[in-house]
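Note that one protein chain is taken out, while the other chains of the complex remain in position.
And then chain A:
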Amino acid sequence: MMGINWFKYSSPATFYPLAGKLIPLFYTLAALFCVAGLYVSFFVAPTDATQGEAYRIIFIHVPAAWMSMFIYLVMAFWAGIGLAFNTRLSSMMAQALAPTGAMLTFVALWTGALWGKPTWGTWWVWDARLTSELILLFLYIGYLSLTAAIDDPRRADKAGAILALVGVVNVPIIYFSVQWWNTLHQGASVSLTRAPSMAMTMLLGMLLMALAAWMYSIAAALSRVRLIILEREKHTTWVQEMLERKP
């Protein structure tokens, strides 16, 4: 091996300053992608032939929906690592990701309702994808309440991890729901295997906004994990020394 210590940053004490350095970077990237994405979305992308201007909400909706599922997978991954290898930092990471994931799930549902009213003529239908996305929100809320209800942080981590891993079955259901059930929600417009069925500038705007959401999620999770580290490690000497150094 090349002598890189892969586990150097798995300790909260070394990860804390690293996260502190990374957070401004990711927030800057998020802002840049967001400005570029919004510019493309509002000024470059053409008006949709069938949906008019209302379609522009997909520039928020689709990235939020993607991230809501992706964050759940990442959260379950870190929770599983924490459960299997008993690593403290990965469980903290899982807990730090959950509120951002829940927020983006809510945004996806809410913007979907705003888009559905002018396009489908209704705020909500009990279609497979909408329902499974709603279940995802419930799963996030269940995870957050379970970990909040358990006072012992190690038990909270492990119990939450089991719940997160059980809930993972829902993510493929959301993802494939538009193929498995022929309900109102349209199929995917973007695919890795075939040419996109939308204008290139539309796709560009959506991808830029997705990158912005991604960068924001990383930055938000890192800021939150720093707080969790401080809270849980407050009895250790490195936290006390650091707090004394900068009052």
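The working rule: contacts are C-beta pairs under 8 Å (C-beta built on N, C-alpha and C of every residue); 3 or more make two chains touch, one makes a residue touch a chain; residues count from 1.
Going forward, contacts and distances are computed from a predicted model.
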Protein name, per the UniProt record, of whichever chain is missing from view ("Pyruvate dehydrogenase complex E1 component subunit beta", "Hydrogenase", "Carbohydrate ABC transporter permease" or "Heme exporter protein B"): "Heme exporter protein B"
Field: Touching the absent chain when the full complex is considered, from A:Leu25, A:Val44, A:Val166 or A:Leu243
entry: A:Val166
Message: With the missing chain put back, one of A:Ala94, A:Leu139 or A:Ile229 would touch it. Which one?
response: A:Leu139
- line: The missing chain sits against chain A at residues 131, 135, 138-139, 141-142, 145-146, 149-150, 154-155, 158-159, 162-163, 165-167
